[in-house]
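All protein chains but one are shown at their positions in the complex.
Labels for the chains are A, B, C and D, by order of writing; each one numbers its residues from 1.
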Amino acid sequence: MMGVLVGKLSEVIEKVVDEPLSYVINWGRLYSLWPVHLETACCSAEFGACHGPRFDAERFGVLEAFGSLRQCDLLIVFGTVTRKMMPRLKLIYDQMPEPKYVIAMGACAIDGGLYFDSYNVLPGIDKIIPVDVYIPGCPPRPEAVVQAIMMLQEKIRRNKAIAIGSWIRKKFLKKG
Amino acid sequence: MSLTTERERALLDKIKAKFEDVIKEKYVKPKRIRIDVSPQKIFEVASFLKALGFNQVASVAGTDYPSSNEMEVVYHIVAIDNELRDIVFALGERVSRDNPIVPSLTDVWKSASYHEQETYEMLGIKFEGHPRLERLLLPEDWADIPPLRKEFKLPGRE
Amino acid sequence: MGVITTFEQFLVRILQILFWLLLLIPMILTPIILLILPYFDISSLYPLVPFKERVDYNQFLKFLMDPTLVFPYLGDWMKTDFFKVVIFPGFTFAALFSGVIITWWERKFLSKVHNRYGPVYAGKFGGILQSIADLFKLLFKEIIIPERVDKLFFFMAPMGTLAISGALLALIPLGPSTYIARSNLSLLLIFAVLGFYPIVVLLASWASANKFSFIGGLRSLHQLVSYEIPLLLSVLGIVIMAGSLDLIRIVEAQVSLWFLIPQFLGAIVFIIATLAELERIPFDLPEADTEIVAGWLTEYSGMLFAIIQLAAYLKFYALSALFTVLFLGGWHGPIFLPPEAWTIIKVFLVMSFLMLIRGSMPRIRIDQLIRIGWVWLITIALINLFIALFIYSMGVKF
Amino acid sequence: MSLAIDLISAINQAIKNLFKRRITLRYPEVNLDIERGYSYDPKAQVGIAGYKGRHILHLEKCTGCSLCAIACQNIANCIAMVKLDVSYPQNKKSIFPQIDYGNCVFCGFCVDACPFYALFMTNDHELSSTDKKSLIMSPLQLSIPPVKKKGLVQLEIDDRGPYHK
Partner (left out) sequence: MAERTLTLSIGPQHPGAGHFRLIVVLDGDIVVDVKPDPGYVHRGAEKMAEYRTYIQNIPHLERPVIIDSSGILFPYVLASEELLDLPPPPRAQYIRIIMAELNRIISHLYWLGIYGVFVGHTTMFLWPVGDRELFIDLAQMIAGARVTFAFFVPGGVRNDIPDDFPDKAIKVCNYYEKRLKEYEKIFFYNPLVLKRTQGVGILKREDAIELGATGPNLRGSGVKSDVRKDEPYSSYDDIDFEIPVYKDGDCWSRCMVRLGELYQSMNIIKQAIKKMPSGPVKNAKRGVLKGIEGEAFARTESARGTMAYYIISDGKPYPYRLKLSVPSFRCLSLMKHLLVNQHVADIPAIYWGLDYWPVEADK
């Protein structure tokens, strides 16, 4: 009896609270991705082109590289991360406020790319920070970056920003 | 493009006249001269070259020769804005691999400073008299041997 | 704090949001409540609402049958101080106009200068909801409080900037009767309120415990202090010509001729000093991102940052409106539009012009900035003052 | 005075650009028209100009000689030879190249290395993925020609500036 009641309650909360609020929050998040200004290697030149008038990532609400990382949500790792850069990258990721997203741009950031046998290059950034979208290419075309941003938006849209209903279900139904 | 080497010969003769016994001619190609000097005498030769008009260092290249247990440092010197501007002069020296110490030419050419620092870092050749022999490009926690030595193998190779 | 999965997190978040809503939204919600209140017995609430007489239910039913009967009451209500402070010339209108429309328009307008589109996809029409999206994102963003900051001032400073910008709005008239407060000294009061801004900025930068913040705060202090003097001097000519410090009196003096024409030099000085006061390009030194990261904003995140931005845009609006009132004849214009509309159109044009300067100028250096302020602007402002005195002594009356 | 003129002419230049064309390519709706991919003529030993995008593999021509893998070995090390369940007469061992786009740098030297006209490049460049594994393309995936894109435009120039048509 209790279980049915809690189940119904969680469903109602999911419908009434979770879904509309999640929609609104996610809508704000996905059109307002501000990238951190962190240039790790040469792909940053093409990221600049992506913000140029031709590809104009600001159409999606992505500002051109922003001042302070305290206000940013998106960490785009432009290419190679060397052993000297690795601790800094981790630090920068930790300093960003939640929620934060990471895009690995270029072959070097995904797997090491050309520098698979270099003595000073980290083969793939997903070993130290979680990555949301990978953009292959060396460097990727700006269209590919825009496509990745759209992919990330899709990912944010599907993500549940608030999940009270399922929390209630998990907590109370197991006990009962 | 002239393929004769008369000017280069004349230039080399001028240097040879001054330093008869210390320099060793390696090659004379059109617009390229290479001589080898012993590390003890390189400072004098370099000063003379600068007086001739070679006023900038384009590159300092260190090379490791484990087969003959030697290391080589080559200064590529160019002349900016004078009549020697089309000639690249290579000034080489060789030291033993066991204790690679050579005099720094920073006092002759200031432009050699960062190149020498890089060579020190990448090959472990010490430049005596260099103001700043410290870590430049490699990470702060680098504890391996200098990477451009031949016994340093890339990860996953051989 | 990305995905909220537990009830505790949800409660915390809701409390946080309530805090921000309490700060911002009442200005939008209260008018609706006040619209309904008159229909009920509200004798106990007399001090709050405009209607001194008792409204009975019959009246309410009548309104339901014929909604047009509400309008006279609405008109009465719109004349109350509460409405003025909170809604129309006051906070809500200014915040919506400067925080939503102007931020969007700035991005679109500059994009056109850059030969590109700017925001497109947020909102159906040309990305018009872009700033709302930014606001929603910042509402739900984590606020990072670094360990070594002075928490009290770190939190107070954004509120301080908002309060100062909001206070500026009170004194600026948008129409002959559309103003919040009228004073014989309103022009002077505006400068008095502006004078608090550098203190708040310095407090914020000091509280942030960050080198870049601190440099930004010092720059801001230098800049704001040295540009208040030319700003004040540039309007003295107008005070002489209009013979009053009252802004409404000044606008009324411009019926025949805008002060822009006799006081052209003063207008130029005022525009330049305004740009410096607003910390906008070419004077955005306190937030110069390629030099000192984000200046005194470096450590601010989430909603605190949004509050500072809102305050900056409110100040932008207030000073543009001041320029309109002082130099562009305020609400004077052809009769086919209401006076308030003319003021707003002029303010919009002034703001667009300031954006255009942002699109065509680089940032200048702090020593040059101070030099321009203390040497050139003060000189020009003094020349302008003499011109005004000359015109006044010729016996020209405005 | 000249200072004021210069300042005004700078602002004027900004105003003039309000009436110029926008160069923006509205990417998701329209696509840049890149005509063809890079290919190579092994007889003449020269390439044929084209865009270096994703590869296309002609299964019926590939002999499984792994020259492409050898060419790539020291460059990006992204080509691996894998066995397929299909049988072609020219490829007795049924091994074909599989490309890991997480590593590929699109230099096209694998195309130069192929002597049998089997491996070319296409103009496809939209390869982003949320998953690292899906960047590895099997020979069968490589053999599918790219989808023809909608709304192809090209960069044109007229008096009011460059634009896409």
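Going forward, a contact is a pair of C-beta atoms (placed from the backbone, for glycine too) under 8 Å apart; a residue touches a chain by one contact, two chains touch by 3 or more.
Note that the coordinates shown come from a computational prediction; the quantities given were computed from them, not determined experimentally.
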{"item": "Omitted chain - touching chains that are shown", "value": "A, B, C, D"}
{"item": "Among B:L11, B:V37 or B:V57, residue touching the chain not depicted", "value": "B:V57"}
{"item": "Residue, one of D:D6, D:E29, D:D85 or D:D131, that touches the chain absent here", "value": "D:D6"}
{"item": "Which residue of B:R9, B:K24 or B:R85 touches the chain not shown here", "value": "B:R85"}
{"item": "Residue, one of B:A46, B:V74 or B:L105, that touches the chain absent here", "value": "B:V74"}
{"item": "Missing-partner contacts on subunit C, residue numbers", "value": "110, 113-116, 211-212, 215, 281-282, 284-285, 288-293, 358-368"}
{"item": "Contact footprint on subunit D, counting only the chain that is left out", "value": "3, 6-7, 9-10, 12-14, 16-17, 23, 34, 37-38, 45-52, 71, 74-76, 105-109, 112, 121, 155, 157, 161-162"}
{"item": "Interface with the unshown chain - residue positions in subunit B", "value": "1, 27, 31-32, 34, 55-59, 61, 63-64, 74, 76, 78, 80-81, 85-86, 88, 90, 109-115, 118, 122, 135-139, 147-148, 152, 154, 157"}
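To be clear about the criterion, only the chains that are shown with their structure count from here on.
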{"item": "Pair sharing more residue contacts (C-beta pairs) when A-B is set against C-D", "value": "C-D"}
{"item": "Centroid spacing, where centroids are CA-atom means, of subunit A and subunit D in whole angstrom", "value": "25"}
{"item": "For subunit D, residues contacting two or more additional chains", "value": "22-24, 26"}
{"item": "Sites on subunit B at which at least two other chains make contact", "value": "none"}
{"item": "Subunit B to subunit A touching residues, read off their complex", "value": "138-141, 144, 147, 152, 154-157"}
{"item": "Partner subunit D, residues of subunit A touching it in the complex", "value": "53-56, 59, 107, 110-114, 116-117, 126, 131-138, 140-141, 143-144, 146-148, 150-151, 155"}
{"item": "Subunit A residues touching subunit C - in the complex, by the definition given at the top", "value": "24-25, 27-32, 37, 52-54, 56, 58-61, 66-68, 70-71, 73, 95, 97-100, 159-164, 166-168"}
